[in-house]
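Showing chain A:
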Amino acid sequence: MPDLGDYAFHVLASYGATSLVILLVIIWSYLKHERVRKTLLSIEEKVNEK
Partner candidate 1 sequence: MSFWEYANPVKFLKLSGALLPYLSILAAITIIAGIIWGFFFTPDDYKQGATVKILYVHVPSAFVAINAWFMMLVASIIWLVRRHHVSALAAKAAAPIGIAMTIIGLVTGALWGQPMWGTWWEWDPKLTSFLILFLFYLGYIILWAAVEDPDTAADLTSVLCIVGSVFAVLSRYATNFWNQGLHQDASLSIDKEEHVADVFYYPLIVVMAGFVLLFVALVLLNTRSEIMKRRAGAIMARSRI
Partner candidate 2 sequence: MIALIIRDLRISVRAGGGFGLSLAFFFIIVIFFPFAIGPDLDLLSKVAPGTLWVGALLACLLSLERIFALDFEDGTLDLLATSSLPLESVVISKALVHWLTTGLPLVLLTPFFGILLGLQNSNIIFLIISLIFGTPALSIIGTFGAALTAGMKRGGLLLSILVLPLYIPTLIFGAEAARRGIQGFETQNSMLLLLGVSLLSWAILPFAAASVLRINLR
């Protein structure tokens, strides 16, 4: 761990904020993708049954 001196808060906070926002975007995109994929599959199944 490098010595961040007086700026430890600023450096760590910016890394923390960045990872937080990026993680949120990734999780949001992934969940949306899974949700849409499942709805599409179930709809396709229903249509095929008919």
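The rule is short, and it goes like this: contacts are C-beta pairs under 8 Å (C-beta built on N, C-alpha and C of every residue); 3 or more make two chains touch, one makes a residue touch a chain; residues count from 1.
Selection criteria: all candidates are chains of the complex that A comes from, given by their letters.
What you see is a predicted model, and the numbers here were worked out from it, not measured in a lab.
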So chain A is shown by itself and the numbered options are 1 or 2; which of them touches it within this complex?
1
Under the touch definition given earlier, write down the residues of chain A that touch candidate 1 in their complex.
1-8, 10-11, 13-15, 17-18, 21-22, 24-26, 28-30, 32-33, 36-37, 39-40, 43-44, 46-47, 50
